[in-house]
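Here the structure comes first, spelled out in structure tokens, and everything after it is commentary.
As you look at this complex, bear in mind that one protein chain is not there, while each of the others sits in place.
Going by the order they are written in, the chains are A, B and C; count residues from 1 in each one.
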Amino acid sequence: MWNYFRDIGLGIVTVLTSMGVAWRHLFTRSVTLQYPTEKWTMPERSRMRLFNKIEDCIGCGQCARACPTDCITIQTEKRGKDEPEVFASDGTQIKLRTYVFDIDMALCCYCSLCTFPCPTHCLVMTPEYEYSVYDKLDHIYRFAKEKPLSGKAQKPHSEKTESHGQ
Amino acid sequence: MNAQEIAALLTEKFGGRIIESKSDGINPYSIVDPAAILEISRFLCSDERLALDHLELLGGADYKDRIEVVYVLYSMKHHHRYTVKCRLPRENPSLQTVESVWKVANWHEREAFDMFGIVFEGHSDLRRILCPDDWEGYPLRKDYKYPTSYRDMPV
Amino acid sequence: MEVEYSGDVMTLNMGPQHPSTHGVLRLELKTDGEIVAAAIPHIGYLHRCFEKHVENVDYAGVVPYTDRMDYCAAMNMELGYVLAVEKLMGIEVNNRVRCIRIVMAELGRIASHLIAAGTYGNDIGSFTPFLWCFRDRERILDMFEETCGARLLYNYNWIGGLMFDIKPGFEDKLIEFLDYFEPQVDNLNRLLSDNWIFIKRTAEVGILSPETAISYGVTGPNLRGSGVKFDVRRDEPYLGYDEFDFEIPVGQGEYGPVGSCWDRYMVRIREVKESCKIIRQAVAKLTPGDVHESIPKRIKPPAGEIYMRTECPRGELGYYIVSDGGLKPYRLKVKSPCFTVMSAFEEVSRGAMISDVIAILGSFDIVLGEIDR
Partner (left out) sequence: MQSIAELLGLLPGYSSIPETYRALIPVVVSCVVIFACMALAVLFAVWLERKVSAHIQDRLGPMYVGGWHGWAQTLADAVKLLLKEDIVPASADKLLFKVAPFVVFLGAFAAFVVIPFGASSFVADLNIGLLYVFAVGSLSVIGIIMAGWASNNKYSLYGGMRAAAQIISYEIPSAIAIMTVVIPVGSLSLVEIVNAQQGGIQNWFIFRYPPLVFLGFIIYFIASLAEVNRTPFDIPEAESELVAGYHTEYSGMRFAFFFLAEYANMFLVASVATALFLGGWTWFVPESVVPQFIPGPVLFFGKVLALVFVQMWLRWSLPRLRVDQLMYLSWKVLLPASLALVLGVGWVTVYW
């Protein structure tokens, strides 16, 4: 009998307490942002889309080796002796011509392991996070600007993606 | 009890069925006879001095020439740990289940069966647990061939 | 609960797509009316063979994969792995790394327990606590993002150090957050934990006795909810947790038998407060230092094996690593706390009602990413 009335009493009291807590929150400031019109300021260390400043890239391939998901494809060839020497902005000589530098952001796991080994700090993760696309293949970002002199055809990235299951 | 004492106790109790003990290093262990695993497990769990009542981990490992089953045990009472291993042949590995000693072994053994094809005799419900029931092969074996399709779906 | 089953048994498939199976878990319920005669969990829908993956990436590359096991507490997941490899390689980290790791791990624990408490409220039918918990969790994630740039999958703990040092002013933000957050826990208690409906729903169901819990290898808050005072941080200290002053909350059974759903839930709420205490102490112990100091150039552990466990929010997380002296782990086996607690589910939920099955499942606080790996 005691338990019966205790249940009822405690039920009423705690329900009213809960309602009181909820009532106070009716009038607190909301913590959300109205997203498309208001936006966060992204912290500077934000790890979102990868960006490679291809002019500084020496094509060493350390990023591709560090990547746990193999989302970076690099193909390079030696620059010819007769070509003018090219330097990155920190003064490193670029001895290789990078004619393929593809990053498949659909495969990227945003771990940032690729950006640390980069000797010229040209590969960075940017705070850019709005890059939805309609086609998965549009998530392959091709940074290379130069064409190979030896005439090798650029290997389409999509084939690689297909066989990437393992 | 430290690892040396546990190893000594095991050797004293089971003699030749403890094949090898390595009680120094960061992860001391004993390799025991697979045929005696259930008996040894019962002893490890129920003996007052050991009371290794908590089976932390049961897993297989493929060493190309053999398959090992690892039992990492811990005692909630005495706060010591010990590792017991069994070496099995790669072809048709099987040993007795320890489900009756530690109930958690049920799922761990199913996982080991799923991943390595180790058959635990006497297990109440030895089915694949993580992979689909009709999956072929044992994924964590070193010679596992990646399938290209599963039920006509490309993987 | 002893129940006679007389009527026809109906099989009810709960999941893999169901609002409260916390992911893609499938429960095969044998129901007799509202009473569940047997609840058989079927797992594996999120299986991606993590253990095979990591055999094919180098030691540093494993860390992002560990993040993806328990995505609610990624910081603690990678911490366990990193500590295991460090122990295998014999790396000692300096005090700053140690303290920052503790701060981050405890923040991760708070964030994870907030999800546990919030989703549990949602399972019981109260949606408001869920969003309140997420509101506070967002502030923790903001701090993580400021420190390492990611909100969910951090890759922050590296073998031998940390990805980045904390930013100047981080400590003040942390203390400010804790000052804000601690009263919010009481607020949550008033709204949900002490609500009589909530107590009635949870305090008498899903009894997990200490003996069953140990036999099933249940760990972490679920074990402590059964009244077993065991915490890896205290009983097998790593990172110097033994220098910290904190309580280990255990289930006390205020409103029913010990080991009920409410006890497990309440242990988490109390642990959140203890974590706040640890963070305050860790911030006070913070000394200057270089967080990249002991990161090895090449991560190539000697041949050997190690089993290392840490206390992650869902229980003890063990990594069994076999190294053959190469650049990649030869074999890595994860002892997942949710996996073991899920194996006890069938026994705990026998004879419960459908609503109780949800309550029990929620109180276990499972993350399928970790069960299925």
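As a convention for this text, a contact is a pair of C-beta atoms (placed from the backbone, for glycine too) under 8 Å apart; a residue touches a chain by one contact, two chains touch by 3 or more.
In this text the structure is predicted, and so the values were computed from the model without any measurement.
A.B. asks: So there's a chain missing from this view; which of the remaining chains does it actually touch?
C.D. replies: Hidden chain contacts in the full assembly come out as A, C.
A.B. asks: Given the contact definition stated above, which residue among C:S112, C:S126 or C:S260 touches the chain not shown here?
C.D. replies: Once the missing chain is taken into account, the touching residue is C:S126.
A.B. asks: Residue-wise, where is subunit C in contact with the chain that is not depicted?
C.D. replies: On the side of subunit C, residues 10, 12-13, 18-20, 34, 121-128, 131-132, 135, 191-192, 195, 197-198, 200-201, 353-356, 358 touch the unshown chain.
A.B. asks: At which residues does subunit A meet the chain that is not included here?
C.D. replies: 4, 8, 15, 18-19, 21-23, 25-32, 34
Simple rule for what comes next: only the chains that are shown with their structure count from here on.
A.B. asks: When the C-alpha atoms of subunit B and subunit C are each averaged to a single point, how far apart are the two points in Å?
C.D. replies: Their C-alpha centroids are separated by 25 Å.
A.B. asks: Please tell me the distance, in whole Å, between the geometric centres of subunit A and subunit C computed from their C-alpha atoms.
C.D. replies: Once rounded, the distance between the two centres reads 26 Å.
A.B. asks: Which residues of subunit A touch subunit C in the complex?
C.D. replies: Interface residues on the subunit A side: 7, 10-11, 13-15, 17-18, 20-22, 25, 31, 43, 45-47, 66-68, 109-113, 125.
A.B. asks: So in the complex, the part of subunit C that touches subunit B is made up of which residues?
C.D. replies: 43-44, 47, 49, 51-52, 87-88, 212, 214-217, 228, 230, 235-236, 304-307, 309, 316, 318, 320, 322, 330-331, 333, 335, 339-340, 342-344, 347, 372-373
A.B. asks: Considering the complex alone, what residue numbers of subunit B touch subunit C?
C.D. replies: 25-27, 53-57, 59, 61-62, 70, 72, 76, 79, 81, 83, 102-104, 106-108, 111, 115, 128-132, 139-140, 144
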